[in-house]
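Only one protein chain is missing; all other protein chains are in place.
Read from first to last, the chains carry the letters A, B and C; within each, the first residue is number 1.
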Amino acid sequence: MITKNVSNVAKALEGVSSNMTLMLGGFGLCGIPENSIAELVRLNISEIICISNNAGVDDFGLGLLLQKKQIKKMISSYVGENAEFERQMLSGELEVELIPQGTLAERCRSAQMGIPAFYTPAGYGTEVSKGKEVRDFEGKPHLLEHAFKADFSLIKAWKGDTAGNLVFKGTARNFNAPMAGAANICVAEVEELVPVGKLDPNQIHIPGIFIDRIFQGKNYEKRIEQRTLTQK
Amino acid sequence: MITKNVSNVAKALEGVSSNMTLMLGGFGLCGIPENSIAELVRLNISEIICISNNAGVDDFGLGLLLQKKQIKKMISSYVGENAEFERQMLSGELEVELIPQGTLAERCRSAQMGIPAFYTPAGYGTEVSKGKEVRDFEGKPHLLEHAFKADFSLIKAWKGDTAGNLVFKGTARNFNAPMAGAANICVAEVEELVPVGKLDPNQIHIPGIFIDRIFQGKNYEKRIEQRTLTQK
Amino acid sequence: MALDKNGIAQRIAQEVQYGFYVNLGIGIPTLVANFVQDGLEVEFQSENGILGMGPFPFEGEEDADLINAGKQTITALPGASFFDSSMSFGMIRGKHVDLTILGAMEVAENGDIANWKIPGKMVKGMGGAMDLVASAENIIVAMQHTNRAGKSKLLKRCSLPITGVNCVKKIVTDLACLEISNEGFVLLERAPGVSIETIKAATEGNLIIPTTVPEMQL
Partner (left out) sequence: MALDKNGIAQRIAQEVQYGFYVNLGIGIPTLVANFVQDGLEVEFQSENGILGMGPFPFEGEEDADLINAGKQTITALPGASFFDSSMSFGMIRGKHVDLTILGAMEVAENGDIANWKIPGKMVKGMGGAMDLVASAENIIVAMQHTNRAGKSKLLKRCSLPITGVNCVKKIVTDLACLEISNEGFVLLERAPGVSIETIKAATEGNLIIPTTVPEMQL
């Protein structure tokens, strides 16, 4: 097998620099690449364009990069959990491009799968359709949407092997799967890195071919945004 | 959970009739819906349009339908293992539309996922591009390809539960996965039907929402086309 | 008497049919799950990647890797499945989800809906709402009939940026259950004890009042 594992997050993120476009997996705080985000803070790079479904919360996830004003532009579907975000956006410090969530996911998957563009009905007749080609299919208008381009995609899986094969858990799969292999370089961090042969080849969610570097993450906080409970 | 299981193949294929367009999973003889094919033979319906990567061999798989001249048209990527097929095609009894395999797979997946059309470079400049819209992306010409439309998709999985969740084994996943939910009605046959809760929700390849009817198949022959061995 | 949030959810739950896959939005729609008739065989989809969503977990059983689209901790029922965002919206775009229930800030008499943006004030994003309303064939809106300032939310035209065009089929508010027709809002049912006049006064868009308008049966 081709070996993809690197010893730590610093090596995994070699080549990441200011002004780059980065994809980051996760939905809310669920499945975010915590180690890679911490390293982006440490590297102190700036003017980043982030493609990420959400923008984290004030003091966690991408909120950490927003606090330090490292982000120039966010490309997201929902950014409602972050007051600092809203402040920067309304003051004009931060550019924001809002995209329907399904379109966001499919534009990642298209980049991953070498499809330059596709049609979707989402957003037709709304602000989102401005400047986009509209075409009818069976009498229903659709928008032409393009694959994303990005320098790095930073994703997080539950388990992975040294060949880069990934397995996700629960709803943490979300954007991590379609962002795998969707940028020039894809870095995967995993909660548990195992030797090849330990994962069932039938049960691999993302084959290693989509991954360029993989590393064993550490100190996962896995913060919960809305702890909702059923009373016993 | 929503219950999708029916007691036998006759019930599963209720509504299938002549002149319909059917999708059939499998690659060569690997992962073909053996029980559904046998039922199509028994039903003796005719003038079928088949969307299937291959056409079986002379006496198995779709070859059984070809023998009885039940098929009007094949939409496939490779049909080279079947002499009766070649005879019917060259004599003009059988219409054939050949499509690049990746385009075939993606046109199934697009039907499944509600994407009416997408662009791909496959086939540009060849016979396949005749009559198709060509568009350049980053200077490279691509063809516009459309989602398939079909009345039934007939697929086969290794395990499934009564809610229609499917798990595949080895390379038998092939077209069975992207054809799930790609037609008006999707029928899945499985080698082993289990109660809900028996399959790990992280390890389901096709969620039950894509499946309309599921049944426990029987008497699987699982014929091997090319038995190639390494000498001990 | 006008319905409370649970009343609205209870009325909407009557629209859920046997064998439906249902996507529930944040807010009142989430409450609908509590009122679905037993034995109906319904599955809830959450667009962040689960089908077969169960109730909130008991204390100590919550899992950061198991949330719904509102970022709330949830559970998975036996027979559930997890998938990625691309497949999740494939289910939605491909019309595999039978019923979508979501909140709204405004609905227009032609079925347009606005629920994602108040220019210059609130810009949280559309999340999955635009995908849902563009593809779902069966969309029910759960909302208050009027806003906090007492102004109607059932309008001739949406004043806010819209989420989708001609897509809403039915609306259940604290005052009424209405259907969208080519001519405007058709008043199907009144909330218990609410008069037609009250509903008329609270509706800016064209309101079509059939000869009989029964009270809701809750």
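Note that a residue touches a chain if its C-beta (ideal position, glycine included) is under 8 Å from a C-beta of that chain, and two chains touch if they have at least 3 such contacts.
No experiment lies behind these values; they were computed from the predicted model shown.
Engineer: Taking the complete complex into account, tell me which visible chains touch the one left out.
Structural biologist: When the full complex is considered, the omitted chain touches A, B.
Engineer: Which one touches the absent chain: A:6, A:20, A:196 or A:229?
Structural biologist: Going through A:6, A:20, A:196 or A:229 one by one, A:196 is the residue touching the chain not shown.
Engineer: Quick one: which of B:101, B:184, B:203 or B:216 touches the chain that's been left out?
Structural biologist: In the full complex, the listed residue that touches the missing chain is B:101.
Engineer: Pick out which of B:109, B:159 or B:213 touches the chain that's been left out of the picture.
Structural biologist: Per the contact definition at the top, the residue touching the missing chain is B:109.
Engineer: Footprint of the hidden chain on chain B, which residues?
Structural biologist: Within chain B, the residues touching the omitted chain are 27-31, 53, 76-81, 86, 89-90, 96, 98, 100-106, 108-109, 120-128, 158, 168-178, 205, 222-230, 232.
Engineer: Mind listing the chain A residues that contact the chain we can't see here?
Structural biologist: Its contact residues with the unshown chain are 1-3, 111-115, 161-163, 165, 181, 196-197, 201-202, 204, 207-210.
Here, only the chains that are shown with their structure count from here on.
Engineer: Indicate the lowest number of steps between chain A and chain B, counting one step per move to a touching chain.
Structural biologist: Tracing touching chains, the least step count from chain A to chain B comes to 1.
Engineer: Starting from the mean Cα coordinates of chain A and chain B, work out the distance between those two points in Å.
Structural biologist: From the centre of chain A to the centre of chain B is 33 Å.
Engineer: With centres defined as the mean C-alpha position, give me the chain B-chain C separation in Å.
Structural biologist: 36
Engineer: How many Å are there between the centre of chain A and the centre of chain C, using C-alpha atoms for each centre?
Structural biologist: Roughly 28 Å, centre to centre.
Engineer: Can you list the residues of chain B that touch 2 or more other chains?
Structural biologist: 113-115, 202
Engineer: Scan chain C for residues touching two or more other chains and write them down.
Structural biologist: Residue numbers touching two or more other chains: 50, 76, 82-83, 86, 89, 92-93, 135.
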